[in-house]
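Note that one protein chain of the assembly has been removed; the remaining protein chains are unaltered in position.
Presenting subunit A:
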Amino acid sequence: MIPYPYAAVVGQQAAKKALLIALVDPAMGGVLLAGCPGVGKSLLARSAQTICPQRRWTELPPGTPPSQLSDHIDLEAILHRHTHRQAAGLLQRAADGILYADAINLLGPSTNTLLAGLQPQPTGEAVPSVSPSFLLIATMDPSAGGLDPQLLDRFDLYVEMQPEHDLRLRTQIVQHALLWGQNRRQLIERFAGETSALIEQISRAQQRLPQVEVTDHALALAGTLAQQAQCAGNRAEIATIRVARALAALAGHRLVSAPMVREAAGYTLPHRLRQEQKQGTTPPIPLPNTEENFLDTLSSDHSIPQKNVPASADSPKDDHTPFPTPDGSTLSKERISPIGAAPPATNWLPAQWSRAGRSGKHRSNAGTAQWGRCVGSFAGRPSCPSDVALIPTVLHSAVRQGLQHAGLPLQVQSQDLRLKLRRPKTGINILLAVDASASMGAGQRMVAVKGAIYSLLCEAYQKRDQVSLLIFRGTDAQVLLPFTSSVERAQRQLKTLPTGGKTPLATGLHRARQIVLATRARDPSTPVVLVLLSDGRATSAPQGDPLTAAFSAADQIAAEKISAVVIDTEQGVLRLGLAAEIARHMNAPLLDLGQLQATNLKQAVQKIADLDR
């Protein structure tokens, strides 16, 4: 396949320069290009081949099994030459060349570990390995998920690409695309001159590089900048200096100057900013790579640009028109609250949310899952034909037979059988049971609740969780949204969620319990977490005292070992503390809405989900 010429890429100066820099120094670890869909990340990344044709180019397709990356058994060698030999894995083949990986934030944990130059161990930790060195060029869309922190250090350079706003450039992009579609050779020829010039430029810079010197002042500046950005360890400074030297070599200078260090920092620091911050704070959105913006942020008060805050523009409709309930009676004083400003949902999540390996526990039923991706194989007796992993079986048979010098065809014996190790999806099912009674509409409670749920939905969207929305008010409980991965629908329901009526807490809890049990029965491998949002002030029940009924329902939930979290929405001076009681009966942790921040809720849900595995 002929790649699009680097020289024909329109605009994107920062990203293009980052690639140039990376190609100058063979010790560079990697370049990460981030941006929204359609901005040209993959196009530009792949075009790098055209300015360094002498370096081998290898691609890592999505979904590549980790086993393919490492060296593995050479089937042909065994069967034909009767020698047990290792064939080079993908990483070995990429040695001293360039490895390109698209959507690097969506790769599996084992792949990440291997790419980071670490060797996964049986105990779950990863130790550095003598892995082949290559330049890793990767792309990602931050809104689809965060980057695994193991990989952060792999990337010396990071650029966030923005779409072009200049009209002339935009039309040029279209023109080039159209020409590329009609006649590739013509476009390549048009830029042949520029391409050769760039190859020449890189080659000269490579020759100059060993003579470039770094002053103490420059070293100190690199250190200062890294410190201000609160980067962990020394790698950030080292990367900054490395990039600064490449910049000097490209510009034909023998000394690294302060402006070069600053420019380099614009590439090396943004993805490492506040890497150390764990629970509680949200890392800032990666910034466009202009020195001024970036350095301003360092010295100013780290105000976080809130890109993803939803427009809470709907003014509270103090809608007093009665809303008909299923039993025909009407609830008075309906209010529809807007969604409160959610704590900033970042598009750059710290990767402690890597759910599959987080607790380090292996799922006991992983191998026998009926569905999910096949991620490996293990020896065993199959219970049905589709359990057999054909290729590992063939390989094992080949090894055994090949070493015994028996001829072809291959004879598979039962000891060779390997079964599929399936990894079910990592998402969880979250059932939100929301108290929509009149007391919730009071003050800003519902606004805050909606805000908290909204940011939970943002997280759920990224992790492919399924969300269900159950509300209870008046005398019954209603499922507004059955389990869906369409968090957009959840958000729509959330927007129009009205409040009013009494609190049928017992009914709500019963219904929630039923739903959780049914969901568990349908899909035993996915954890279900019940999130109850209420002040606990039960005021209605089918029979008997509302509060007692609610406690009893909560007991039943605990008895079924349902994982749950209770969020206490009680406000005001007079606290009855009933939600805490409910939580106790349910055997669930309690969070206070007042202190609730998005991250706390997410962590609580995550912790509960892990326990449920």
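Criterion: contacts are C-beta pairs under 8 Å (C-beta built on N, C-alpha and C of every residue); 3 or more make two chains touch, one makes a residue touch a chain; residues count from 1.
Everything that follows uses one rule, which is that contacts and distances are computed from a predicted model.
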**OP:** Among "Energy-coupling factor transporter ATP-binding protein EcfA2", "Mg-protoporphyrin IX chelatase", "Manganese catalase family protein" or "Aspartate carbamoyltransferase", find the name that the UniProt record gives to the complex chain excluded from display.
**Re:** "Mg-protoporphyrin IX chelatase"
Subject >> Sole contact to the chain not displayed, among A:Leu60, A:Ile98, A:Leu198 or A:Leu247 >> reply: A:Leu60
**OP:** Tell me which residue among A:Ala177, A:Leu209, A:Leu517 or A:Ala558 touches the hidden chain in the full complex.
**Re:** A:Ala177
Original post:
Which residue, A:Gly97, A:Pro163 or A:Gly223, contacts the hidden chain when the whole complex is considered?
Top reply: A:Pro163
Subject >> Residue in contact with the excluded chain [from A:Gln13, A:Gln413 or A:Ser486] >> reply: A:Ser486
Original post:
What residue numbers in subunit A mark contact with the hidden partner chain?
Top reply: 1-2, 36-40, 42, 46, 59-65, 68, 72-76, 78-80, 87, 90, 93, 102-103, 106, 141, 143-144, 163-165, 167, 170-171, 173-175, 177-178, 181-182, 184-185, 308, 310, 373-374, 390-391, 394-395, 398, 408-410, 412, 425, 457-458, 461, 464, 484-489, 491
